[in-house]
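To keep things clear, I will list the structure first and then write my remarks on it.
Only one protein chain is missing from this complex, and each of the others stays in its spot.
Entry: chain A
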């Protein structure tokens, strides 16, 4: 048996003696919001029960001498005490209010209303003799706690009401105008109880949900911090050494130096933390190109600040378009390596209107349009590749002025695009 619980002190935490085992103990996972809401409801049910029992006790104490058949009445009162304590015990043990228990309780109370009316008589001037009525009105609040659905609450309430109305009118011959308002009290208690319980449970689950979100955020933040820390360490300890070795005279073997340059390019992409070159999207594909070219001795600087924070690449740029851009850029870079006479190029990716633009620029020897066969080949092949995916390519070169290749493709969700954008400034200069 549980000792009478203390009134809650205003905090949502259940009284400690009622909720033994519920309170967070050191080393235990904190009690969830849903569990706290449930145990608050158990506490409320218990308090209403004990208050109802006190009504029974007062009635029996004051009026016991008037009962025509005191022994059965006292037996009924004892049964009510035993049932109430059993209900409290079950709820406390389960840390919840099972609906089957409330259903059983409603049936017990309805039967009790009838029995109590049958064992008592009306007429000595006060209805306290009929102690089952105040008891059931007080405890009916918990009917609202026991069911999640309002329809179930109302059905159970109507059973109680019908029991009371039938007993009061048939057995006690109470006046109708007295009985009906009395019956309505049940409905008020159960529906308000239901609404309050629903609010409490929702707050509990909301609390749990926001707690989960907060934990996830903290987790993501911690991971990001850890990643940044590792990146910083790699940058300070390894990357700078690799980049310096890749371009200095310290390593005499050219192939090995190119290999170091490739590894450095990969590490730089990793350290910058945006794309590791392993994904299928455009920045990853370009990053992979940079790494592959570095291994062959062509240093490519990739400027991609304006697409750094772009989210959802697959939605904005279908894989076939991304692949076309990467392949065309690859071809442009291959031409730099073969024909420009320089070993460095700048590749840039940025957004212009509803297009994504990839440019490849070198400061090499360039070529005269119409003269260099390979230049024509480049123009044709990357143009064809880009047109396949609804894009454009332009090649701009002059002897001694380097070569500039611009690749453009539609970008953004289909609904966002107003159509093909006007050619950019560079395109008009060809």
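We take it that a residue touches a chain if its C-beta (ideal position, glycine included) is under 8 Å from a C-beta of that chain, and two chains touch if they have at least 3 such contacts; residues count from 1.
The definition used in the following text is that contacts and distances are computed from a predicted model.
A.B. asks: Which of the following is the UniProt-recorded protein name of the chain this complex doesn't show: "Cytochrome c oxidase subunit 1", "MaoC family dehydratase", "DNA-binding response regulator" or "Acyl-CoA dehydrogenase"?
C.D. replies: "DNA-binding response regulator"
A.B. asks: Touching the hidden chain in the complete assembly: which of A:78, A:188 or A:228 does that?
C.D. replies: A:228
A.B. asks: For the chain left off this view, which of A:55, A:84, A:340 or A:359 is in contact with it?
C.D. replies: For the chain that is not drawn, the touching residue is A:359.
A.B. asks: I need the residue numbers on chain A that touch the omitted chain, in ascending order.
C.D. replies: Against the missing chain, chain A presents residues 228-229, 231-232, 235-236, 239-241, 243-245, 247-248, 264, 268, 271-272, 299, 301, 303-312, 316, 344-346, 348, 350-353, 359, 361-363, 401-402, 404, 412-413, 416, 425-426, 429.
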